[in-house]
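A single protein chain has been omitted from the complex, and every remaining protein chain is retained in its original position.
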Amino acid sequence: MFKQKSILFLMFAVVLMMFSVFGCAPQAAPPAEEPEQVLIGIMLPTTGAVAENGIDMENAIKLAVSEINAAGGVLGREIITTTADDGCDPAMATAAASKLIAEEVVAVVGGFCSGATLPTLTIYGDAGIPLVIAAANATTLIAENPGWAFMINSTGDMQAEKAIGWFQERGVETIGLIGDGSAFSADLVAITREQWEAAGKQVVTDDTVSPGEMDFSALVTTIMAANPGGIYWTGYHAEGALITMQLREAGYEGVIIVSDGSSAPAFIELAGPHAEGVYCTAPPFADFLPAAQSFIADYQAMFDRAPGAYAGLSYDAMHLLADAITRAGSFDGAAIRDALAATDGFEGISGEVMFTEENTLGRSNFVLLVAQGGSWVLAQ
Amino acid sequence: MTLWDILLQQLFNGLLIGAFYGLVAVGYSMVYGVIKLLNFAHADIYMCGAFCGLILLTFFAPNIGNTWFGIVVALLISMLVVGILGVVIQRVAYQPMLKAPRLSILITALAVSMLLYNAVLLMTQGQVRAFRTGIVDESFFVGSLRMTDTRMVLLISALLLMLILHLFITRTMYGKAMRAIALDHDTCRLMGINVHKIIALTFFVGSALAAAAGIMAGVHYGTVHFFMGFLIGLKAFTAAVIGGIGIIPGAMLGGLFLGLLEAFATQIPFIGTAWKDVFSFAFLILFLIFKPHGILGRRVSERM
Partner (left out) sequence: MAETKMKEISLKPFERGTERLFELFDNKIVLISYIILTLVFLIYLPLNSSRFTQQIMTNFFFFVVVCLGLNIIIGFAGLLNLGYAAFIAVGAYVTGILSATYGINFWLTLPFSIVAAIIAGLALAGPTLRLRGDYLAVVTLGFGEIVRFTARNVEFTGGAVGLIGIERPVFFGIVLNQITHFYYMFFILALLAIITSYRLRASRLGRAWEYIREDEDAASAMGINVVSTRLYAFIIGSCFGALAGSFFAVKMTAISPESFTFIHSVMILLAVVLGGMGKIPGVVLGALFVTLFPELSRGIGQYRMVIFAFVLLVIMLYRPQGIWPDRQGISTKL
């Protein structure tokens, strides 16, 4: 008698566990979709070491969504979003992508870490879901793109070009490159080196630091010894600010340029007075378009903090997607993809959007900023 | 800059960062000594100390100012607060695990670590915060060695703290008790030592020192963020092992040694900054193969 009961109990427990696993999973969090709503997926690192950027981008996307909905939604329907955390990890990203597809999103916006976004491209492609990549821009993404992903952040080529152009304008003969070992940073360093050496010039130092590192004294000493005319930092603002401070304190007087990873206002805040005169290759943002001013104010009002480096691009990505859906006239994945590819003359706050055949940005959006008086302003 | 100048500068760089490593490494060593645990959460205690200091300096700036006086006050209060945090963690998380399998308590330490840094992640939304102080830093040169006031003060403070700790360990009854417990818990109990209390004290001191290191790092580097403990945790941990785990002067020495090693390693042509960390680890492994008990470790026959 007891044994039978236990058997039953056991079977029940096992079955319950199995069903809780599988029954729950797809329904874990998709917002109930009513006929008047459309579900858009957001894939970003909202936990982990780069959570700051992921959260910032998610905020910007939600701001855009609220604006679109206030203006009547897209094709008459209200947009609701669901966020899947990719944790800047390739394996987690594939799970995130699968989850979004299971929730039957119409399209996805996001993609911060290039390494994590890479394996999701084929997943979205196979499922016929368009992806607008707001920030990730390593060149490896281009090769692996089956055609359903669109990158609205200019690639490394254009960014390197901008930096090199400025170095040359300032008469710099030798440069030092610093990366942080991430896919995007290493990519940019390689491209810059290639272009610089193709111009017949020398790269005298090429260093890689670890993210999270705070002490760069050894690096600084090495750079001071080699004394390049210019330094290009290709990583994010946390280490960028520290490196800048430590270089300047050591008496380094050359030209310092930082990449778009460090274009957040936080860079200036962290580097303090040493940020003055530092240049930045960045997507045009902030003070350069009237529309951007209200974006900053709205973002500040809604989230009680200043927008980060990729907030503008994420905001644009969402608006672009809404625009494409409207042009496509339907929620069909292929139609949206075609509409995205045909984008012409879309003005985002980061500049005009137009795609090449490889689904990368048609013209370089990058501008050169300089830190002056506590904020970024256009340098040229 | 000549090679000499570079090496001299790297010597100073190495000493300073080595001092930080040492302060944090001491905590690892002390805790290992008394309860044989590699406390993974220690690095996050360091981070908590830095944030505690940040909060104090930000919210109490009007009362204490944010120049040296304010920093010292913030430092002392942080040390106290974080020291207590360390004791609380020990009581809640480690104490019940003392008789459990060794790996389990390790996982517990990992869990505490995850809890701490994820909590701070949530509170700061992942943002890096600026650690603003009112100190105006002047560079001056001693020969060709570039130094600033702040660096000198920090280096001296770190060394001073380590000296105080050393005196505490060797000259006071508490220190003696700690060393005794590291040898044999049960005999200590028989001798009338309140093992309970001494362990708590160990955690308090270790955590306080880590908090001090955290604030000094905040002052020195100017930024703090939720993951700042991770890298220095690994390094300090390595330093503690190099010096001989469980031996406090060893941890200090190990810290300084590692700091210097890293600074000089970047000068070696094939290594540079990219391979700096690999070099440290490879060195550690080789070191342990040839001198398994660390610099100051004794050849005590051990059972696994």
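Read from first to last, the chains carry the letters A and B; within each, the first residue is number 1.
Here is the rule we go by: contacts are C-beta pairs under 8 Å (C-beta built on N, C-alpha and C of every residue); 3 or more make two chains touch, one makes a residue touch a chain.
Remember, predicted model here, so these are calculated numbers, not experimental data.
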item	value
Candidate in contact with the missing chain, chosen from B:71, B:112, B:198 or B:228	B:112
Hidden-chain contact residue, picked from the options A:91, A:342 or A:377	A:91
Option touching the unshown chain, where A:74, A:118, A:131 or A:317 are the choices	A:118
Full-complex contact with the absent chain, from B:38, B:80 or B:147	B:38
Residues belonging to subunit B that touch the chain removed from view	32, 36, 38, 93, 95-108, 110-112, 114-115, 118-119, 121-122, 196, 234, 237-238, 241, 245, 274-275, 277-278, 281-282, 284-285, 288-289, 292, 302-304
Positions on subunit A where the hidden chain makes contact	3, 6-7, 10-11, 14, 18, 21-22, 24-26, 28-29, 46-47, 55, 83-85, 88-92, 94-95, 98-99, 101-103, 113-116, 118-119, 122, 127, 138, 140, 143-144, 179, 181-183, 185-187, 190, 208
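Methods note: only the chains that are shown with their structure count from here on.
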item	value
Rounded Å distance, subunit A centre to subunit B centre (Cα mean)	35
In the complex, subunit A residues that touch subunit B	47, 49-55, 181, 207-210, 212-215, 217-219, 221-222, 224-225, 237-238, 241-242, 245, 249-251, 266, 269-270, 272, 305
Interfacial residue positions of subunit B with respect to subunit A in the complex	1, 6, 9-10, 13-14, 16-17, 20, 118, 121, 125-128, 130, 132, 137, 139, 146, 148, 217, 221-223, 225, 227-228, 230-232, 262-263, 265-267, 272-274, 276-277
